[in-house]
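Only a single protein chain was left out; the remaining protein chains are all shown in position.
Chains here go by letter, A and B, matching the order in which they are written, and residues are numbered from 1 within each.
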Amino acid sequence: MDAHAAQHAVAASSAFSSRPEDLAWFILLLPLIAAAGIAFGVRRSPFLSSTLSISATVTAFILSVALFLAFGLGGYASSPSPFSWIHVGSLNVDLGLAVDRLSVLMLVIVTGVSALVQIYSTAYLHGDPGLSRYFGSISLFTFSMLGIVLADNLVMMFVFWELVGVSSYLLIGFWFEKPSAADAAKKAFLTNRLGDFGFLLGILVVWSATGSVSFTEIGNALGGNPTALGGLASIAGLLIFCGAMGKSAQFPLHVWLPDAMEGPTPVSALIHAATMVAAGVYMLCRSYVLFQAPGAWPAHLWFLGDITALDIIAIIGGFTALLAALIAFQQDDIKRILAYSTLSQLGYMVMAVGCGGPDAAMYHLTTHAGFKALLFLGAGAVIHACHHEQDIWKMGGLWHRLPVTFRTFAIGTAALAGVPILTSGFYSKDAILVAALDGGHPVLFGLGVLVAAFTPFYMLRLVIVAFFGKPRTDAARHAHEAPMAMTWPLIALAIPSIAVAWFGLGDFLSAHFNPHFHAHEGGGLFGPFNHAPLAAVFGTGSLIFGVTAAFGIYWGATTDPLPERLGLLSRAMRNRFYFDEVYEAIFVPMHDMVGRLAAAVDRWVVSGLGIRGAHGSVELAGRALRLLQTGNLQTYTFLFAAGVAVVVFVATK
Amino acid sequence: MSLSQLLLTPFAGALLVLLVPGNYRVVHRFIALVTTAITALGAVSVFAAFQPGIAGMQFEEQAAWVPAAGFGFHLGVDGVNIGLVLMASLVAFAATCVSWDIEKQPKLFYILLLVMTGGALGAFLSLDLFFLYFFNELALVPTFIMMGVWGRGENRNYATFQITLYLTLGALIGLSGLALLYSQSGANTLDWVTLKAWLAEKPLSGHSQNLILPLLLVGFGTLVGLFPFHSWAAPGYAAAPSATAMMHAGVLKKVGLYVLLRVALPFCPAAMNHWATPLAVLAMGNVLYCGWVALRQRDLFLLLGNSSLAHMGFCFLGLAAANVIGVTGVVLIMVAHGLLAALSFGLAGHLTKVTGTSDIDKLGGLLKTLPFVGGALVMAFLAGCGVPGFANFPGELTVLFGAWKSFPIFVILAAWGGLLIGGVYMLRAIRDLLHGPLRDGSIQGGDAGPWRRVPFLVLLAALLYFGINPGSLSDRIAPSAERIALVKSISAPATVAATAHAAH
Partner (left out) sequence: MIPGLHHYLIVSGLLFSLGLFGVLARRSLLVIYMSLELMLNAANLALVAFSRFNNNLNGQVMVFFIITVAAAEVAVGLALIVALYRKRQSAHVEDLTRLKY
């Protein structure tokens, strides 16, 4: 206890010295200060609120870049943790920050996208009465997200995990007077909660086995004794994955993400493309050490044999990727197409983690954050231009009316589709396919290739229908380019969509997970074709296939030809394979039914039989006994005297 | 400020109000407000002066009363009650603030409120169990009167009867447990510190422990609303005036738990081991059953009442776990829930007064017309479903950690109840009450003015402070919790079972 306190005192006194990692504290706290400043100070002025929020985030971004450069060059990891959060018995939780390659990269992504989204929002939400609330919430969100990124133990991560849930609840429900938005916010929060439930249990399992919640100490414990988790090893991994399943919207908890598009479009870009949904993948990478431990199942789950938690994760990820891509085929709402595309890409990343390639997953997360934010913001510009029309079949011919939006959107699409050499998306997607091959999952590799063919198909469907052909409505005919505050973030995001691959980011990440990693010989732009030609060739082939199919079917189309060709399948896709309907038919009524039963029991049995029963029986007895009350004085006296006589008789006998 | 001064302040205030003639209404209000404000500031100063890391009593004061029977006036705070004292005085201040515009017999109302405050503080501060009990009863009586006279709703009389009978009966059963403790211990005293030292030397026999503990559990459990003795709570709070609901749900309800922590756990350890599993089952009754009941409630007060019962389930679970982590968690929840219950009942009271109804079906979109009250209510609801940043989260988390090794299944169920069921009814309430378009029953205007915000801001600030920095509380609690916990350090479930087996 004393030793601990002394250690803390030392840590506290040495905090905020000149070490570069202490910058992380400022990065973390800046958005919180902005949120508090808005809540308690300037909330009456939308202008001051937005300025405060943006300047805090931009400063955090600059500091993050500085930190990134320091680590990119120096390449060391460190975790300052001077504050204790709670210390009781064997439960020790410190508010510490983990500053390493993984987190500094995420810091740059989160602060960068957040800053751009906020600048964009000033124009997109111009004149909205709730603007201060918006910026307050978005600052809170940024703070929580940075907290997840920097947390150095599971409990702190869970704390910020929940806070991200709350702030996204506030942001999705920004237009809360709209019933659909309010419902979507609720649904998102509760679906995430379902995942958090598993996450929390996972933390408990890990804590009781290793005696700690800190990533470093868990790593040390598992390093010393890989079977420390015993028969619960795989269960613990899967429980932790439950949390990722919620935040990263993996099947079967994917239903909240498309509905969350009810929030303002910049929010979708920030939360549902670049940051919050990436948190799940990030968390899997952060706690990857748990998944490296040898898998084991409790005795009564013997039939699972030597399937590991990672295998299950990979299968769920791959399935989500395929499922979401199929649904995206038949969506008409521009934001929903992007939402399902996000789901699909997240499935991709989760699959990569499951195949043993957390570096590939993080790589794709990084590139995806850039181009998906770009696509969402571009979609926002389109929606803005078309007076809040979101149906792509009611657009058309926008390419020369919205030149900047179109060009940047095209770059984003190219990156998402994975155009070789030119775009970042190609390299990260290739890394995932390589990971699937190297991890010994040929089926998942095939699935990955299939999804890689689907992706350009549905994205080009979107681009061709919305931007080319003739305008199909007046809104599209009179569309005009968005203001500067909206186009500049688009351009800023288009740059990393092209250029991220050129910094050797993949090697940077691989070195984090594998200290013995050496960069491949013959790297550079054509690297993928040199050292893993199979994946690169398949990836490029699937791209060509998808592009050709999309142009063949949709070029010049005014209505969707797919429903006729696919028939029933198309209807299922359009209706998202009926997941919402099934959930709504099963889960909600189930709880409601139990609730109704419990309420009925409370009303009729506990209050009725119990209380009113006791009350009634007392009253009945009273009704009988009152007949003794004749009112005659002498009767009472007689009874009294007789009573005394009996007592005396009994007492003296 | 010494503890006796802290305790006497509300009573002195009550006396002052009594002396001022009935038609000086403003003076009554002012005296009550100043008194509770002084109490709150005093409690804050005591809390700040309290040395963390010390297990024993601090600021002790003692005076003999009936030496022959071993009853004495003994005040003192350790980690277990220091937070509760602070919470009680803050809630009392907030309750006085929200009853600013009581129209009917304000003089009597304020006297009762101050007596209630003094009683609650006395119950937490007294180390002599006789005085603890006495002060608790002293605080309970005004509850019944206030409900009967200033209550709201058609069900008022029935609810008042019910709560009076339940709580009186519960208190009597609890008293019989304490009396049995007095007679069985042979220490000829009910002074906690003496009793603790005495029983450490000569523990109670297993037989008398098994007699005393059920009495305490049922008696004081009823005061807390332990399933199945809970049905007084929700209708009671629905019928009580805001200030009473705040004081009772927030503060007085905790006295029952406090006695269980202080008496049942350290004095009946063997019986506690024996009864741990049944107690945990009953705790699930609170968490799950009351949670499900809350799902179906369409009245704001019934919803809040049932959710408050569900939170108590976590306390009972931590009590059943009986280790340091669990006990610390229980105290954390007690403090947090006291603040939260006061906040939510206060806000709900304001809402009901402004809109004239507490029927959720008749309201909607209130966040638009009542930005402050609505926003604070959103925060209260979120705190209620265990969102980090508010004090409830660290408490519930700590209880789950503490109970995990002894009762993994119950922890899973409790986490389900807290995260999911709690989330569903709280978010549903936000959705129906505050979000969405304005409904017929909703009104324009009526948001709390700057002064009316003070009580809510005080409670929110405390909730946030202990939520962000739970260490400030847990560092004070943990050493004292170590003294009363059964399992000093976490041991494997097998050992716990073995001790339980050895106990009888």
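We take it that a contact is a pair of C-beta atoms (placed from the backbone, for glycine too) under 8 Å apart; a residue touches a chain by one contact, two chains touch by 3 or more.
Owing to the predicted nature of the structure, the values given are computational and were not obtained by experimental measurement.
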item	value
Among the chains presented, those that the missing one touches	A
Candidates A:S180, A:T227, A:N575 or A:T630 - the one touching the absent chain	A:T630
Given A:M484, A:V537, A:V582 or A:A641, the one touching the chain that is not displayed	A:A641
Positions on chain A contacted by the hidden chain, ascending	626-627, 629-634, 637-638, 641
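As a convention for this text, only the chains that are shown with their structure count from here on.
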item	value
Centre distance in Å when chain A and chain B are each reduced to the mean of their C-alpha atoms	36
Chain B residues within the chain A interface of the complex	162, 228, 230-231, 289, 292-297, 323-325, 328-329, 365, 367-368, 382, 386-389, 393-394, 397-398, 400-402, 404-405, 408, 411-412, 415-416, 419-421, 423-424, 427-428, 430-431, 434-438, 469-471, 474-475, 477-478, 481-482, 489-490
Chain B-touching residues of chain A, taken from the complex the two chains share	84-91, 155, 158-160, 162-163, 165-166, 173, 176-177, 179, 182-183, 185-186, 189-190, 193-194, 196-197, 200-201, 204, 207-208, 591-592, 594-599, 602, 606-607, 610-611
